[in-house]
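Note sheet for the following structure.
Missing here is one protein chain; the remaining ones are kept as they sit in the complex.
Let's look at chain A:
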Amino acid sequence: MLPSIWFLLWGLLWAVYFMLDGFDLGLGILNPFVAKTEGDRRIVYNAVGPFWDGNEVWLIAAGGVTFAAFPTTYAILFSSLYSALMLVLFGLIVRGVAFEFRGKVDSPGWRRLWDAALFVGSFLPAFLLGVAFANIFAGIPIDEKGIYQGTLFTLLNPYGLLGGLLFLMLFLVHGALWLAHKTDGDLQQRAGATAKALWWILAAVAVAFLVATWYATRLYVNYLKNPLLFSIPIILIPVLTVGALFATRYFAGKAQWGKAWISSAVTIVSTTFFGVAGLYPNLLPSSLNPTYSLTIYNSSSSPLTLKIMLTVALIFVPTVIGYQSWTYRLFHPKITQEDLAYDEAY
């Protein structure tokens, strides 16, 4: 029971991370395309300024919980994905300091340097986390000792790349909607138009991914094998994922950007759950032999650790959600000139 609860929480933490960091990573990639002037670019930075760091902590929490609840999976997954994860980390490093460094020297060349760092540093995590999760869904070549029998390029298979593209499109739409929600005038027009245009690509990629999942993974087979899980996808996939995806387009069409953004957030969370739930009880399937797979049974922590961590999670995760929601409300209004003139602004 405890390992199953932790499986759910594990999926939840990653889903929340994608939902929150998704929009600032997406905007980091979109920045050079939607922002025409220096003023626009500063609006983009300040639209995510109060949030990006708190969002990124969800990655630390998701990584930490993988370590605490499923140490064997953490060890084998992270060492197997070595080069890909290093690229994600270097990406996050340069995008993180880009926020802090960019405004500190008054020179166009300096700002261009950090805009480039923001772009690369947002693109790498967005794309590679998609590649990583698609490979987790499909399974990776780990042997009976948990040693990875592949390279970085093994991960860049067609299904992995499609997963990367899916995450990229999800985050781009998510980011564009956030910018439309936080701005007025021309920039809002451009951000909204971008979101609507990209939505069609996202929809096409999502359909392709769902079809490819049939061929590349055992997710659907697993759903059909487990009657309990079978009821989850019936509700989850069509109603939530597809419904939220259409709701995103619907609200964007009516220029209700906040609602469109929330729909897009639901799309990201339910897409993550679609994949994660289909893995159960696996955490990391082996593509060499199903018996080598890491499951919640052969890779979880001791019952005592799981119990202590559950107590910690039940206290602190709701607390964190509480105060982070408060900060979203505190910085709710649209970005104004006054915000940009502010001394500590990005």
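As a working rule, contacts are C-beta pairs under 8 Å (C-beta built on N, C-alpha and C of every residue); 3 or more make two chains touch, one makes a residue touch a chain; residues count from 1.
One rule holds for everything that comes next: contacts and distances are computed from a predicted model.
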Options "Cytochrome bd-I ubiquinol oxidase subunit 1 apoprotein", "Phosphate transport system permease protein PstA", "ABC transporter ATP-binding protein" or "Response regulator receiver protein": UniProt name of the undisplayed chain: "Cytochrome bd-I ubiquinol oxidase subunit 1 apoprotein"
Residue touching the undisplayed chain, where the options are A:G11, A:G28 or A:G49: A:G49
Selected residue (touches chain absent from view) among A:L85, A:L155, A:L283 or A:I296: A:L85
Identified contact with the non-displayed chain, of A:V57, A:A203 or A:V242: A:V57
Absent chain, residues of chain A that touch it: 49-51, 53-54, 56-57, 59-61, 63-69, 71-72, 74-79, 81-83, 85-86, 89-90, 92-94, 96-97, 99-101, 104-105, 145-148, 152, 301-302, 304-305, 308-309, 312-313, 316-317, 320, 323-324, 327, 330-331, 342-345
